[in-house]
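Only one protein chain is missing; all other protein chains are in place.
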Amino acid sequence: MLRSIHRWPGLAAALLVLVLALGGAALSVYPALERLGTPQAEGTLSVAELASRVAAAHPGLEQIRRAPSGRVVAWWFDAGKPGAAVIDPATGADLGSPDPLPGLRWLTDLHRTLFLGDSGRLVTAAGAAAMLVLALSGAVLVARRMGGWRRWFDRTRGPFAGRLHVDLARYAVGGLVLSSATALWLTASVFSLLPDEPPEPAPATATAGLPRMELAQIELLSGTPASALKELSFPSPDDPADTYTLTTDGGTALIDPGTGEMLSFVTPGGWERATEIVMMLHTGQGAAALGLLLGLMSLSVPALGITGLVQWLAARRQGLRIRGNAAPGQAETVVLVASEGGTTWGFARTLHQGLTAAGHSVHVGALTAFDPARYGQARRFLILAATYGDGEAPIAARGVLDGLRRLPAPPLAPVAVLGFGDRSFPDFCGFSRALADTARAIGWADLMPMATVDRQSVQDFARWSRDLGTVLGVALELSHLPERPQTQGLRLISRRDYGAEVQAPTAILRFALPRQGLWQRLTGQGFARFEAGDLLGILPEGSDVPRFYSLASAAGDGFVEICVRHHPGGLCSGMLTGLAVGGVVQAFLRRNPDFRPARGSAPVILIGAGTGVGPLAGFIRANRRGRPMHLYFGARSPQSDLLYGADLAHWQRDGRLSRLTTAFSRHGARHYVQDELRADAAQLARLIAAGAQVMVCGGREMAASVREALAEILSGVGQSPASLKAEGRYAEDVY
Amino acid sequence: MKPAFPLVALAAALSTSVFGVLTAAPIDAPLQARAAAAAEAAQSAPFILLADGHDDDDDDESWGFGGWGHRGGHDDDDDDDDDDDDDDDDDDGRAGATVCPAGQTGCGRAASPAPAGTVEPPANGLFTPGAKPQVQLN
Partner (left out) sequence: MKLLNATLALTTALTAPGLALATPVTFTTQMNSYGGDGAYLAFYVTDAAGAYAGSLWMAGGKAKYYKHLPGWYAATGGDVGQVDGITGASVGAGRSLSITLDLQDALFDAGYVLHVDASVEDMSDSADDVVIPLTSATIGQAVVGRRYVQSVTVSK
């Protein structure tokens, strides 16, 4: 619900908000320009002195105004001609025309009314309201995504567009809330919806028959500093009863020009003062630095719009939408999904269809949106939770466990957890298990014991649905047809073969980059943008379940490269290693933004074995800036399966690779990478203490050994792989 | 804590700006200063600070918004108020058609007038009855 509150006004008002934000950003520069271009009066100058100077230079002076920037403008009517000029407060001399800076009026009119008068004002107010709703709902969504308000400023993770969106929003949200809220206030003020009319001093007339006093002798004028002045109007020479009208930050007074006495005065009311403050905050007039800051923050709006749109399109593409989804408050069965990719959502959709057909009212939503209070009619909760790699929570579900522990009381309706994972990992469905344990720990009743689905197994899912049907008292047998991912054909352009001699036939396969349409290039879909470390999903012939390979190239390299080792009996690896140049496979891209060198110039320690060197080689190839990269590479024999052997030597020569350490398990000293790590313990500890990032890619046994070795090495410097991981400095890609 | 920095900067700029406006002196500050100085001369010296404190108390009494009121403890000011009221009464007598006397707060916030063509022009004796104004902007 909150997400749709955030999304729909976002899309509908995007253009309007964009115009307002960019106009506002441009306008924010003017107060600062005016401040810079204005000579400032000396601090001790009084209104009387200032007015005397101006009056001496300009006979027929009618009015002096001082802007919050210190800019003084005078109007006079002399010898039948009107005049106006910006005044140098030091001398009273003209500095030039008081016309606003070029573009200011045009921009102001666009920003306030879109050149449409009062109806335009209402439209822009609607735009400001949309902005406010977006900013506030966005702040709540950030809190939810980060796992609570206390983690609001933590490091962001996830796909690039989402990360950028959150990062920008966190920088700008304060300014956007302030700008849009003050805009609404000012609109209300213009339409007289606020009781902020400045009070008028009681009318008064000058004492008749007295000559006008010197300005310096009028106590109120000589006692008021020029810096407090807003406006001083002179009595008309034709009207002997006319008075001075002095307006300062502290009110308005009428002064008798003959006696110098204050005849009447008013001070501003609370509402008036509030409107004045709001005006200052919105325009930056009188607060130029604040204005610039707000302008800078509103510059983020276009980028927020684009990244928001990209996320929305991505969610649509992944098919996260559920047709006929019941409202959260009405549903008896609430299905909560914890998954980034579309597959678990696909299962959720099948479940939704089946239960709805059986007459249940079902709501499907993201687990991150879980809040027991939202589901007033819920009689059961079903959680479908994916686990990534070795027990990792999906990015979309970080903070969920803590959120559950913080619940004041367990939800009343019982829960069933269904885990999705890959049984080849030791911590199979680790995240879903942790979820089920946490649910039990907080006293949340079980609807059914936790069950698992291995590698999208249709049979596992059907079995669980039968059990669920028994509990619900309906016949339920859900056969889930995995949605075939949208693939593109990739043509093999070259292959390099290794390892046949050491019983590890391995190939580096290079495919041509498929042609991308304009739309794909603009939105970064498909193969238009990818980095080494992202995943290439390949659909083997005769199966709809993709296999994933880490990419060893980036889109900028102009080709798609992976390393594949032939596993006996492996459907996909057999097909790939048997592929001849010119052959085509069906493939799609999946981003893996967590496995990428962090930005900056800190050293990177790359550790890989076998085909795991693929993405690491891709990082080195992309390292044109020569950031320190250390590669620990485990293979069997230098003669047979040293993947990228020649390239590594070349990259070392041109500075992309600082140091290469190899470990061969069937040659010479028969070492593994972890042995080499231990041998380099002192240097590694020093590098990591200096901020280095560690990236590991390979089989899970190797990854576990590496973790163990690094834990030993790092214990000396008070670190561990886990603590590095928490800082975002330890990344694994394990298969 | 990098993402927090812009928010901290914003809060700092915001509070200094708002503080600047809220601490503006009331328009009659120079006269009050003279009155305070006179009172001080009449009494004993140690009351300088008390006089300042007195001003602050006035603020709280007015609207609790940190603004400045002139209905404080000074008898002179009360006299001024009475004068204001007298003036207002005069206004009512002077212009028969006046709905709200100039200078009176609260009632000056009249709604905007009816646009031409929606109602008859006012019966001020200048228009002929049933007149329909025609207007053209070029």
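The chains carry the letters A and B, assigned in the order they are written, with residues numbered from 1 in each.
By our rule, a contact is a pair of C-beta atoms (placed from the backbone, for glycine too) under 8 Å apart; a residue touches a chain by one contact, two chains touch by 3 or more.
Note that the structure is a prediction, hence the values are computed from the model and not measured.
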Touching the hidden chain, out of A:R35, A:R65 or A:R547, is A:R65
Answer key for A:Y30, A:W75, A:W444 or A:F461 versus the chain not shown reads A:W75
Logged for chain A, residues touching the omitted partner chain are 62-63, 65, 75, 77, 82, 84, 97-100, 105, 109, 117-118, 190-192, 197, 200, 203, 233, 236
Absent-chain interface residues of chain B come out as 91, 95, 97-102, 108-138
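Note that in this section only the chains that are shown with their structure count from here on.
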Whole-Å distance, C-alpha centre of chain A to that of chain B, is 45
The residues of chain A that touch chain B in their complex are 153, 167, 170-175, 178, 192, 195, 197, 199-204, 219-220, 222-224, 228, 246-253, 262, 264-270, 273-274, 276-277, 280-281, 286-287, 289-290, 293-294, 297
Chain B residues touching chain A in their complex are 1, 3-4, 6-7, 9-11, 13-14, 17-18, 20-22, 24-31, 33-34, 62-65, 67-70, 80, 83-84, 87-88, 91, 102-106, 108-109, 111-112
